[in-house]
Each structure stands twice: as C-alpha cells, then as structure tokens.
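Here the complex is missing one protein chain, while the rest keep their positions.
As written, the chain order gives the labels A, B and C, with residue 1 at the start of each chain.
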Amino acid sequence: MPQVTLVEAVNMALTRAMSEDAGVVVLGEDVGVDGGVFRATLGLLERFGPQRVIDTPLAEQLITGMAIGMAVEGLKPVAEIQFSGFAYICIDQVLNHAGRMRHRTQGRLSCPMVLRTPCGAGIHPPEHHSESPDAMFAHVPGIRVVYPSSPRRAYGLLLAAIRDPDPVVFLEPTRLYRLFKEEVDDDAKALTLDTCFTLREGSDITLVAWGAMVHDTLQAAQRLEQEGVFAEVIDVATLRPLDMDTILASVAKTGRCVIVTEAARSGSFAAEIAANLAEHGLLSLFAPIARVAAYDVVVPLSRLENVYLPDTERILAAVRKCLAFG
Amino acid sequence: MPQVTLVEAVNMALTRAMSEDAGVVVLGEDVGVDGGVFRATLGLLERFGPQRVIDTPLAEQLITGMAIGMAVEGLKPVAEIQFSGFAYICIDQVLNHAGRMRHRTQGRLSCPMVLRTPCGAGIHPPEHHSESPDAMFAHVPGIRVVYPSSPRRAYGLLLAAIRDPDPVVFLEPTRLYRLFKEEVDDDAKALTLDTCFTLREGSDITLVAWGAMVHDTLQAAQRLEQEGVFAEVIDVATLRPLDMDTILASVAKTGRCVIVTEAARSGSFAAEIAANLAEHGLLSLFAPIARVAAYDVVVPLSRLENVYLPDTERILAAVRKCLAFG
Amino acid sequence: MAIVGRFEIESRQYLDLHGRALEPVPAAAREPQLLVGLYRQMVLARSFDQKMLALQRTGQLGTFASGVGKEALDIGVGSAMQRDDVLLPTYRETTLQLARGVSMLELLLYWGGDERGSDFAVPRGDFPVCITIAAHCCHAVGVAYAIKLRQQARVAVCVLGDGGTSKGEFHEALNGAGTWRLPLVFVVANNQWAISVPRKVQSAAATLAQKGIAAGIPSIQVDGNDLIAVREVALEAMARARSGGGPTLVEALTYRLSDHTTADDATRYRNADEVAEAWQREPIGRLRNYLLELGAWNKAEEEALLKSCNEQVQAAAQAYLDHPAPSPAQMFDHLHAALPAAWSAQREAAMARKTADAAGHAG
Partner (left out) sequence: MAIVGRFEIESRQYLDLHGRALEPVPAAAREPQLLVGLYRQMVLARSFDQKMLALQRTGQLGTFASGVGKEALDIGVGSAMQRDDVLLPTYRETTLQLARGVSMLELLLYWGGDERGSDFAVPRGDFPVCITIAAHCCHAVGVAYAIKLRQQARVAVCVLGDGGTSKGEFHEALNGAGTWRLPLVFVVANNQWAISVPRKVQSAAATLAQKGIAAGIPSIQVDGNDLIAVREVALEAMARARSGGGPTLVEALTYRLSDHTTADDATRYRNADEVAEAWQREPIGRLRNYLLELGAWNKAEEEALLKSCNEQVQAAAQAYLDHPAPSPAQMFDHLHAALPAAWSAQREAAMARKTADAAGHAG
C-alpha cells in the first residue's frame, strides 16, 4: 500500500472515480495541464482527455452553475474552486440551485455534483487563500458538507461524495495537503458519509474537531495522555448532516467537551455542535462546553497568521480549564 | 406622532438620513420611480433626485461592489437587495471586501455602507423570496448585522446603521413590513447598535428571538402570562456583534431559555446564542436550551409555508417542555 | 493604427404591424397549416394566461408573471425545438413551457405554490422555472457541455429577459458557451422593462444582441412579435448548434404588455400611451391578419378556436382546484435521494402538525 499525502489521496480518488464511471468529469481553473494549483488533478488530463478534464475560464459562478447543469443532465461533475476565499461566490448557486433541484422538481431532476475546495489557513499564502466557509455551507439545506482530515478519509469520503446522488461540498484542509502521509489502499471503497469518526477513545473529555484542526487536536490528546488525561477525539468529517449521536454518546461518557474550529468564533460550526449538546446532552455535562476558535477578525496576512489560528496550546488551555471546572 | 408600519419607518429613516447628510445615497433595483418593490424608498427620488436615488441595472454584485466603492470614496451608500434570496451572491463582496477594507489598509480607507434587504418568510411569494441568510452574514468579520422587529426599532436602528462608520447588513422582516403600526417620532434619534432589547420582563423563562419571530414570541409570552408563566422576551436586534451580556443576565435570572429563529435549524444563528449560553451560562440552566426553528429543508413554495415556519404553537410547545423539565 | 475587429448586428423581420409580408417569408414558413397550428397555440396560451390572472385576482393562485404579448416569441422558439432538446426558462415562459408539453395543470400547481407542478410528465429533461435572474444561463452551459461530451444532436435553449443581460452570470455563461462552441441558444426576451427599469437604463448598449460579441459568438436581433421571424432565426440558431457550429445569442424584441407580475402596478412607472402603442405591435393579431389575408383562416374558425380554448382552460382550472393539497412530507421526501437519519425526527414533527396548516390555493 502506498504512503500518500492527503492531496495525493484526493488525486487517487478522482482517478478511481473517473476510471469507474465515464460520467465523472473534473472542471475548474488550472485543473488540466497544470494539474491544479495544488496538483490534486495531476495526470487526469493525460489519462482522461480534455473533454473530461476541463480547464474553465476564470469564473466561479460559471464553474458552479455549469456543474449543476451537467449534473442535472446526467454527468457527475467534480468542480474545483481554487481557494476557499473564492468559494463564497458559489454559495448562491449551491443554495439556490444545487440544493434544491431535487426538491423543486419533486425528484424529477437531481444534482449529483461535488464542489471541492481547499479550505482553511496555515500555509502563509496571500489574502483570501485561508478562509473557512464551512459554517456557511453547513447551513444550506439539500446538500452535504464533508471535510476530511487524513489521506485515508480524504480518499474514502471523496469517493462517497462523488457516488452520492446529491450535491456535496467537499472541503479539503489545505494545511494538511502535504503535512503527513498515510497508507491508502486504492481499493475503490468509499467511507460512510453522515458519520463522525472517533479517532481516539478516552474517558475524561471529548474533543471534537474537523479539517486541519483534527491534527492539532490529536496532538493535544497525545500531550494530555502523557499527563494521564484520556481524551476522546472525534473527527466530525461530515458537517451536514451532522452525526450528533456519536458526539452525544461520547459526552455522555466523558461529561466534558471542547470543540475546536479554525473558523472565526462567532457563527462558526462549533456553535451548532455546542447548541445540540446544550439541547440534548445537558445532563451529561460536568463543565461548560468550550469552543476553541480563531478570533472574530479578518484572517490576517501571513505575519500574524500563527497568532490568529488556534493551536495545540490553546486547545490544551481550554481542556485544562474544562477539567478544572466544578 | 404618526402611526406607521415597519416599512414606512424604514422610509422615514432613509428620508431623514438623506436630508441630514448629502453623502447618503440610495441604490438598488427599482428603488427610484417605483419606490422599491416594498415601497421602502417611496418619495426619495422626487425629493433627492436621480443622482442620489439610483436605479441600478439588474446586478447584485454590482450593487454591493459599487456601494463599497462609493463608501471608500466618502459617500454613505444604502444599497437595497430586492429579496433575501438574491443577497447570497452579496456575501462574497461583503466578506471579502466591505468587512476588510479598514483592516486591510489599517484604517486608511473605510467602508461606511448599509446593505438592506427584506428577510424571512411568511408572505407567500414565489421561490427565493423567503430566505433567512442572517446566520451567514452574522459569521462575517468586520461588519455589523442588524435585524429590527418593530417600526420604532427599524427607524432608530437604520439611522444608527447609516451613521455607523463601518459596514452594516440590515435585514428587514418582510412579514412585519405591514403587519402592524407603531407610533414613531421622526426625531432623528438613533438607537444603540450592539445591544439586545428586553421587550418584556419575566422571571420564569427567557425567550430570545429576532426579526419577524419576535412577533410570534411576544404572542407566546402573552399566552403564557394568561397561564401564570412570566416570560422575559429579548429581541436580539444586532446579531453581530452579539450582546450576550443581556441574554446571560436574563438566563441567570430565569434559568431557562428558548431561542426562536425562522431560519433552517442547523447552523442557524440560534446555535451561536445557545453555544454561548453553554459556555458562559451553564450553571444557571435548570433545563436544556431549546431551539425553535424552521426544518432543515428548502423553504417550500407557498402551499406549505405555514407548515414550514415556526409559529406561536411551536414556541409554546418548546416552552412547556422546558418548564416541565427537571 | 489598425482595425483588428469588425462586427455587425443584423435584425430580422418578415411581417409588418398589420401582418403584411415585408419580404418573401422563408421556406420553413410557407406551409399555411403549420402556421395555423402555431397560431392556435398562441391563442390557447393567451387564453390560459388570462385564466391565470383571473385565478390570481380571485385568490386562487399565487403571484403570477403574465406572458401576454410574447406569444410569438415563445411559440416561435418552442416550435423550433425538438422534443429531447432542453429548455431552461424563466418565470415568463409559461407559453413556451406549454409548447414543450408541460400541462396546464402542472403550470397551475406551480403558480399555486406547489412543487409538484415542476414534476412534468413531459418533457422530463426540461428545467423548472428559474426565478433567480440569469443563474440558469450557467446551468445551460453545463447541459450543453454534457450534450456535446456525449456527442448528441441535442440543443439547450436558455431564455432570459433584458434585465437579465446585466447579470454577471449571463456573461460568464456566454463566454463559456463560446469557448467550448456548445450547442446552446440564448434567447433574450427583450420586453423593454425589468420591473420598473426601462431598457435604456439597463445598458448603454444600442442592442442587447451585441453582448454576444463580447464572447465571440454569433448574435442576431429579431422582431419578437413576428412569429415567422422568431421561428426562422431560432431554426437557424438551432441548426447551427445541432451541427457543431456552436452557440448563438438571439435578441427578440417584444413588449411586456402586462404588469411585471400580479404583485406589480406598472401604471406607477410607465406611460399608458407607450402601452397602447405597444398593443399595436402585439403578435397574435399580426399573425391572424397574415393568415386571413392568405385565406388560411376565417372568422368561424376563430370563433371555434376561442370556444375550445376557453373549455380547455376551464377544465384545467377545475382539475387544479380539485387537486389534493400537498402533504408536509413533500418538504422532506425529495430533499435528498434518501432522507438522512439526522432529519427524520423533523419529518415526523412536521407530519404531526395538522395538514390543515397547508395554505389554500392562494398560497
């Protein structure tokens, strides 16, 4: 089994999906000969030709809208938005059209498309390249929002997203694209959507994260273990629909919960999880639910990016406060 | 003092702001001779002329983007987006530009604009006219999000929004536009932004709402009073930045909280409030925090709109469950 | 100094205001019985449009956007399409949807506020009404791309209004269609108004057809109230598209004789004279005159037609009013192919709310 990075796993899943279904097409800016600015689509052009690997004009509304048209007409488009900062413009088409086509026509038409975009901060790029629009997409009815945090889950979840008969927004943690490798078997096996993954079992506290912050959260859990604290770590993986059962069961066991997101705090998706706990898990809680998030400011240019982003230290501080409570 | 509807109060505030500051301009689709499809800009064209009351081409990105340019150049634009379903396309410009101009230039440039749009469901219009994008805007750094729920607050908050030196998204509850009248003194007095309004004091439970749902929530509180239950009703009014102090103080008193929103439940702004309570008010709570919200589905066409929307009955059911707890 | 680009916009018209041929009509319009058939469709469509307005006024239908005055445009385009082509309409193409085979009952259900109205029995591949202006232009690019990829001889037809030409999505779509030479025909139904905004406030461009020059695609203007001209121009564009020649932009000149929708009052912003003058150019009388002159139509046939239209329309309205109310399940059962477990409790809760909550026909 090859050791691959997350972006290579994305590439493997795309290659696999295009091989097994001639209806799968890939479109976006620079996805062809350049193989995508992060190389997620590397080699697809040579293998599947320019009809199925489509360099589009520079136009995100077109990319999203034409993916919708293709999907309605029976293809399985996988559209790439080059950076998450340019994905906000796509909310309109995703919300007003992709997520509604099936409902609007009562099942006559459907929209099996995937909108992929790198997501999150941490690689010190220019402005607009570090955004976290996850909470906005997660509020859109009729779609799924998936956000893997390891090469293996990227492979399995992307395959599942492409095969899903409905639209999926697939957010890829830019910071993890090349951060580490994992053995990924190119076995065409999709993972299950709509379910959280418990990455580490523990009895003392539940740590919930998604995307790149899963990495920092796991590091925090390791540090805690050295101190004799056993943290359960849950990777949300599918933000919409949210698998609260797994999170509730964990908190029922641990009684404490810290939710970690790299998005700006107010209105982040961490709120949705905390709200559900306050609604359905209140009696299990021994301590207030803490959210570790980025500040409610504009993502700064690179010099201050490290100060802006939550990190292991901030997670640990929140955990300690939570453990010390009551 | 005249008895006016909410939309008339908006009109009064616009007229007042344009009279007192020659830099205030109004722009949007049909805001001129037609006076806006809801008549919010009625009479402005006659009074202030076509240079300051601008019928734009049919282009929401242009409307938002040009408002940004005007604001940076020193005007005070008040842009209208005709219906909230067409405001999603504006998130991009609001987030990537309006909310960043001051930060990006470290104060050299600023963006004192208002983006107004009718918001919410309940008037049985065609598709896309009943959306609630409040949670998405409330997640955007660098802006304020204001959502009045009565003629008087619409007048005072809109004046405050226009005078504010930074960008404000101003959501107007379509359903309340003409639902009732209130005495509004055209006294040029702005209300305070960034603060919740406690509309009704009570000791048994805190009901939190904003926009049109404030109306139904007040009705629920009235019904409860007849049953001897005293509900405190808080109108959030400014969603970003959120005045949690007022809400926390209320819940500290009542120990119970129901949050009401007409947006689809998952990822709605109700989550942000519940999360803050779970973080900072956990010890006050005698019962789980309940969210009353629309279902996580596409806003249906008019025949099912009433079933989709939360109403007084659903609020009462949640309150009763909350009161019965523990 | 050199000239590196030269462009012309042609405009096409065959019938004058009185239905007299200005030049020999094209071959495709020489068969009177074909024209009579199209004429019948136009009259039925107007009859249906009037019924919709009446139902709305009496609280039995939701907000409705009348298409009165653009019957030549809709039927001209519709008659140039083939069955398995794909239409992407706005809310003002009710007549064109009828021409495609959508039933009156379905259209009534839709405008009555019920999603079942967009589950057309025929044509299964056409798009539902697009309310968000110009969003469907991008969808049309995707549809046409899929058609081309699979080497089918089908065409996507996307209709939008004069106001719609100001939206960025229209331009992104035009440009994409040009780049890939897609089988796609854009029809701009220029009815001179976008709610209260007149055509000249919408753009400084002398014609809307010239917007296609920006994307390097063939562009033409046509008298949209002249059935023969619309059909001819549409047939040409469809043939080009079908044979690999790529997209066309057609600007069809017409006039919005009605209010914008039933929620609008056009007397607030436009002149009665202008409307009266526009009635002189309306398409049905013009074609009728031509057919009468040709001897292909007579008064008795006209009366019989009006009677039959009235009956069809009444029957459809009755079927609509008799249609069972939608169930709350409708909100959930086609949200996804299968309802995710996370929402099943919500579905139950909605079902528990009295179905009587479903609003009446007025929406």
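We take it that a residue touches a chain if its C-beta (ideal position, glycine included) is under 8 Å from a C-beta of that chain, and two chains touch if they have at least 3 such contacts.
None of these values were measured; they are calculated from a predicted model.
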Chains shown that the absent chain touches, full complex: A, B, C
Residue of C:131, C:185, C:201 or C:309 touching the missing chain in the full complex: C:201
Among C:40, C:150, C:181 or C:353, residue touching the chain not depicted: C:181
Absent-chain contact - pick from B:15, B:41, B:64 or B:132: B:64
Residues from chain B at the interface with the omitted partner, ascending: 25, 51-52, 54, 56-57, 59, 61-62, 64-75, 77, 92-93, 96-97, 102-110, 141-142, 165-166, 194, 241-244
Touching residues on chain C - with respect to the absent chain: 1-13, 23, 166-172, 175, 178-179, 181, 201-207, 209-217, 221
Residue numbers in chain A that touch the chain omitted from display: 29-30, 32-35, 37, 55, 57-59, 61-62, 85-86, 124-129, 265, 295-298, 300-308
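FYI, only the chains that are shown with their structure count from here on.
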Maximum centroid distance from chain C, chain identifier (CA atoms): A
Intercentroid distance (Cα basis), chain B paired with chain A, Å: 30
Where chain A and chain C are represented by their mean Cα positions, the distance between them in whole Å: 40
Chain A, residues touching no fewer than two other chains: 92, 96, 103-104, 141-142, 241-242
Of all residues in chain C, the ones touching two or more other chains: 115, 132, 168, 330-331, 335, 342-343
